[in-house]
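Only one protein chain is missing from this complex, and each of the others stays in its spot.
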Amino acid sequence: MPKLAFGGSTGQTGKWVKLGWPVIFFPVALMVAMHVYNNQLLLLDLVVYLILAQGVNIIYGFTGYLPFGYFGFFGAGAYGAALAVNYLSVDGILAVVAGGILAVVLAVILIPLLRLSGAYFGLASLAAAESVYLVVANPSLASITKGPYGVNLEAIFNPNLAYLVGVILVGISIAVVVYLRVSHFGLSLRAIKSDPVTASLAGVNVPAARSIAWLLAAALAGLAGGVFAWITSVFYPETVFSINVSVFAIVFALFGGVGSVLGPILGGTALYILYEFIGISSPQYFQLIYGGLIVFLTLFLPGGLASLVEIFRRRVPRSRAEMDVSQGLGIHAPLAVGGRSADSSDE
Amino acid sequence: MDSSEVVPSLVVDKLEAGYGGMQVLWGVDVSVLPGEVVVLLGANGAGKTTLLKTIMGLLPNTGGSVSFDGNRLDAMRPDQRVRMGISFMSELGVFPGLSIEENLRVTGHGLSRKTVTQRLSEIWTQFPDLFARRRELAGSLSGGQRKILGVARTQFRKPRLIVMDEPSAGLSPLFVSQLVDRLIAIHAEQRMTLLLAEQNVRFLRLAERIVVIEGGRSRFDGSVEEFEQNENVKDAFFGIERMES
Amino acid sequence: MIYAIISGLLFGLFFAFVGAGLNLLFGVLKLVNLAHGDLVVVGGYLAYEVSVKLGINPMLAVPLGVIPAFVLGVGLYYGTVPRLSRAEDTETTSLVLFFGVSMIIEALATILFGNNLVSLSPLTFGPAVQLFGQSLPSYWLVAGGITIPALVIFYLYLYRSQFGTATRAVMVNSDEAATSGINVRRISAIAFGVGTVFAVASGPLALFMLGGISPGTGIDLTLTAFTVIVIGSLGNPVGTVIGGLLYGLVLSFVQTYLSSWAAAVPYVLMLAVLLIKPSGILGKRVRNA
Amino acid sequence: MEKSKSRRLSLRRYSSTSSATPAKLLLGLGMLGMVAAACGSAAPAASSTSSTSGPTELTVGTLYAGSGAFASSSLPQLAGLKFWASQVNQSGGVFVKGLGKKLKVKLVTYNDQSDPTTAATLYNQLITQDHVNVLTADFGSVLTAPAITIAQENHQLLFDETGTGASFFQSPNPDLVLTALPTSAIWPTPLVEFLLAKHIKNIAVVYCANDFDQSQANTVQSLLKAGGVTPVYFQAVPTTTTDYASTIQSIKATNPGAVLELGYANNDIAFLNDLQAAGVKFPMTMTVFPTQLPALLVKDVGAKGLQYTYSYGVPPILQRKTVNFGLTFGQFAQAFNGNSTAPINFPSVAGYTTGLVIQDALAHATSLSQSAIRAGVSAISGSLKTLDGNFQVNSSGAQLGELLPLAQDLPPIGASGSNFQIVYPAAQATASAVYPAP
Partner (left out) sequence: MSDAPLLSAVGLTKNFGGFRALDDVSLDLYPGEAVGLVGPNGSGKTTFINVVSGVYTASAGTIKLRGLPIEGLPPHRRARLGLGRTFQVPKPLGNLTVLENVQVALQHSKSAKSGDADPLEFAGLAKFANRRANSLTTMEQKRLDLARVLALSPAVVLVDEFAAGLSPSELIDIASLLNELRGKGMALVVVEHLLGFLEAVVDRVLVLDAGREIFSGGLKEAFSDDKVVEVFLGQ
């Protein structure tokens, strides 16, 4: 029998354990990896993109907003860290925090974008990110941002610590997604994605919930940008405000499957390794593969790798819980592929 | 009505359909004989529009079949069904962004230029009020005039079957009566084969046979007299009438 | 000042040309073709090759490109859209999909042509021309001489041809169009083909108007084209021209008086229009989430 | 990643069994991937390391831009370095004083596609995975910048070939040596002297916003100010600029006596082309790259577009008389022509010069350690004279070298399409300037 009880019940704790192990596991694996393989920059890139992929997962997977301009937060994070180091002389960890804060400030300014839908939002977010880039890179603001001449953070250079912080952030980003999978708030977000009107009539504060998801995603990107700035030390605006940052993060998330905890991590790791094989020496072939992959995924596997599991699971219902549900159904639940919503013309 | 010798124009058999994962029709049977006017009654949400959309091919059927003049339509695109000789008037009825003349011309898409010109002049004779305003956007017409334009469009291709979805939608009672009169006049003149979905009782004046659907299933099929006598069905759908009488 | 106005109008016409196909596709299919700018770049490379390898006038790439571009567009339509329409959130999914297509085109362009900037001499069409008391690059006249007839053809196609009327019917309501006897798929495929032809045909001009092209030019062009059609109202073909001219003038004046901010013009304009009047200058309905 | 594996893996997370098994599997998979990636990236690298007692070859690691904005300069620079390596190897290798023997030179190269982010990863690869003995940078400041901190962090000496951005050399840095050029900040000194000597007023400067061009622009501005002149137009444009039409109109409105456009090759080409397209002529037009990449500029701008314009005098236009190490320019031009398909231009000279600096430094180095190599560099600083002139570095790694004279393209046009002659200072001049341009 279904129980509607909430809060602190055993079911919730069990879910945390069941979904939460990657929060610890992946950071540990990444720490081990550093001792096996010592081109730290490559590993750091992986760490940064895993955080970003989870960020995309939060905003796209849970609310349906596709943030092409996600790199704006990443760049804001990197520059937030740089400004904090150059003007406040903070240490690396505080610089990363400053990066996160600047990204959140930017996200607050951009909250009105959430009024737009679909393609409008995607392209407007891209325009917003490009605008931020052009402000940062503008020679007339060189006295503040160093404009197009790039910034130098040699003063706090400490790749080992930066990597550690990055790895912890991977853990945090996974934890955020696990939280969204388990919590009331996550349920509200999924309700909004399914039907915002119904959700609001069920008591969900739609604008607030969307904004919080947006700020969470921005904060993660900002923190990732801060870590990137810390370990890269010398960078230019176009290094951090690059649409490639969004591309990688979105493709990683899509490939693994948005809305899930593991999807973006596994998708990101798999594709990043592929990138190391092909991408560095001939990025154009890699771009070709990415492009092809995107086309294939959107047309044939919109749920990413994670949906393969779903499909498999539907064919072979094994666990006891599954049996309970499927008993007496008559019809199997249809796949998520269809779904034009019921036409309103009958009203 | 003895239909054993007449080949039905339209046969809808155990039709199932819906939107994405949601099934709306759970087995609907409707048939229309040549020259017959069938009014499809059903409340909001009963599945009338879904049924008509499925007949026209705008929605795929997941079960059952649709046949027209003995041909199965299930695999055909909407425009192919139109070319078979079915005309459809949706609730919208017109293209608001196109002029009245363009609305009619576009209905003749695929016909030869000569035929289009000829039909157009026929329509102008039949609907002189439209001719006067032919350059205006359909969006500038009043609700009642739009319906007239919609009716004119159904006439354009000289179809063998006309399917109409709630022509009364958005019309005030006065215009509804005018529209019914106009349809009756056209029918008297040229014996349309018509399947018309409605919930407005005024259209019963036009009906030769009534089909009732509810909850995505057909529930009643019979003449107007049989409908009048079936208290159960009438009760469920026209409580208001009963109260009044 | 006069120079800035002439420059603005000509660039405006050029961007209207670039945006026309994108807007047509949005009108008919309700999707934003993110690969649109890349198709423009393909046209540019075609002109470059025609000029360098064959040694003929690069503008001959326009007639040469028409048929292949049409076929490419129709192929792209049938390869993607029918399957795409089954997706849950068609609009966002199509955005991702065509982003993938954009990457494929960009990658292929890089493989074939390298990622260097490719340009042709601005003197290809002769020395500067004296007009209105200004000394103007000769390619500006070529640009005017191509964009104006092209936009007129675009208008005639939509408003004077049978296909055009059918296309506009599909724009208004595709179900209504289907039940009027129009093969919506075929009309959509043709619209995709025509949109692609306009994209590719504007490419040779891009080679001159932008001072050169590289594979990465595509995404910037898409954004600029989107800005132009957002200003003029999405799905409204006439609005594209107004949006283009307005954009061109703003760009030209910012370039003249505030040059370091010129690159931000498309983005800031797009944001301003989307947040203040999302329906565009000619739009009536507001389109919010 | 194998699909079957991932399917089983992810499936586990939906069942309620313990997470130990997937964890192990994933760890294994992850490690596998990392190691595979390491092998994959390291595959083209050389296998030798500097830690073994008796090295048999000297590995020199460098990056090049096979495509993108800097390819036109980076590829000839690499060709110059390769030319040096083949010359040295023909003579049995490079002599290392501390080892008392010659080592064959092996180049390890990666393509960064003109992208600084990719370059950062690849510099790291050269240092941490390939353990190269000598590290040299790619062309220009933008692609050199990422190498500087990475080299410093790893205490790897970086031979900076052409990254002359002034910001690199602001503090003492034992791990940096600029080889082929003086820092860009001192480039325009003779140029400004010329402007002041000719009493040219209304000077307009448009420069690209990057370290290389901005440092020149700033020098121009401050030297002019010292001479009592304020530019009438002084604007930065993005380095990606390819359309100068409206900029030219704005400059024209100031009625300038001289226009300096400081950019990279693509910018110079676009600027000179747009001048012609708009039918505008200034009394003096100066750009940076016509003398560095003469063939490219002649091809894209045309002989007519270059006529009477000014540029910096660098090799091959500028030929140093006193060479005490390596080939003279004449010898280089002859040998290089037979050896490589790359054009003879300034970057190829720079690549070759870098090789010479490395070679001479090693001849004075007591071992192959990075500090010993740096000591070798100090030993030769001030005494080495190559076809690129004096080599002299200070404590921050900056090359003081020699000032770059001013050159102008004067008739008659030769077969090459341009004929740049040194016009200032008088001591080096081979012709006299034509001002204003006819």
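Here the chain labels run A, B, C and D in written order, and each chain numbers its own residues starting at 1.
One rule holds in what follows: a residue touches a chain if its C-beta (ideal position, glycine included) is under 8 Å from a C-beta of that chain, and two chains touch if they have at least 3 such contacts.
None of the values given here were measured: they were computed from a predicted structure.
Asker: Check the whole complex and report which displayed chains the hidden chain contacts.
Answerer: Per the touch rule above, the missing chain touches A, B.
Asker: Among B:Q80, B:Q126, B:S177 or B:N230, which residue is in contact with the omitted chain in the full complex?
Answerer: Of all options in B:Q80, B:Q126, B:S177 or B:N230, contact with the hidden chain holds for B:S177.
Asker: For the full complex, which residue in A:S89, A:N160 or A:T198 touches the chain that was left out?
Answerer: Checking each option in A:S89, A:N160 or A:T198, the one touching the absent chain turns out to be A:T198.
Asker: Which is it among B:N61, B:S168, B:T193 or B:S218 that touches the chain not included here?
Answerer: Answer from the full complex: B:S168 touches the omitted chain.
Asker: Taking the full complex into account, what residues of chain A touch the chain not shown?
Answerer: 1-2, 4-6, 184, 187-188, 190-191, 193-195, 197-207, 324-325, 328-329, 331, 333-334, 336, 339, 341-342, 344, 346-347
Asker: At which residues does chain B meet the chain that is not included here?
Answerer: Touch set of chain B with respect to the missing chain: 20-24, 26, 42-47, 168-170, 172-174, 176-177, 199-202, 214-216, 232, 235-237, 239-240, 242-244.
The rule is short, and it goes like this: only the chains that are shown with their structure count from here on.
Asker: Please flag the chain sitting at the greatest distance from chain D, going by CA centroids.
Answerer: B
Asker: Using mean C-alpha positions as chain centres, tell me how far chain A is from chain C in Å, no decimals.
Answerer: 32
Asker: Can you work out the whole-Å distance between the CA centroids of chain C and chain D?
Answerer: That pair's centroid distance is 38 Å.
Asker: By residue number and range, which residues of chain A touch two or more other chains?
Answerer: Chain A, residues with two or more chain partners: 139-140, 338-339.
Asker: Indicate the residues of chain C shared as contacts by at least two other chains.
Answerer: In chain C, the residues touching two or more other chains are 110, 115, 260, 263.
Asker: Would you pull the chain A residues touching chain D in the complex into a rising list?
Answerer: Spelled out, the residues of chain A in touch with chain D are 14, 18-19, 21, 25, 29, 32-33, 36-43, 45, 137, 139-140, 142, 147-150, 152, 154, 157, 159, 232-236, 238-239, 242, 261-263, 266, 269-270, 273, 276-277, 280-281, 283, 305-306, 308-309, 312-313, 318-319, 321.
Asker: Show which residues of chain B lie in contact with chain C when the two form their complex.
Answerer: Those in contact with chain C are residues 53, 56-58, 77-80, 82-83, 87-88, 90, 92, 94-98, 102, 105-110, 153, 157.
Asker: Which positions of chain D touch chain C when the two form their complex?
Answerer: 67-69, 71-72, 113-114, 235-238, 241-247, 249-250, 266, 269-270, 273-274, 276-280, 300-302
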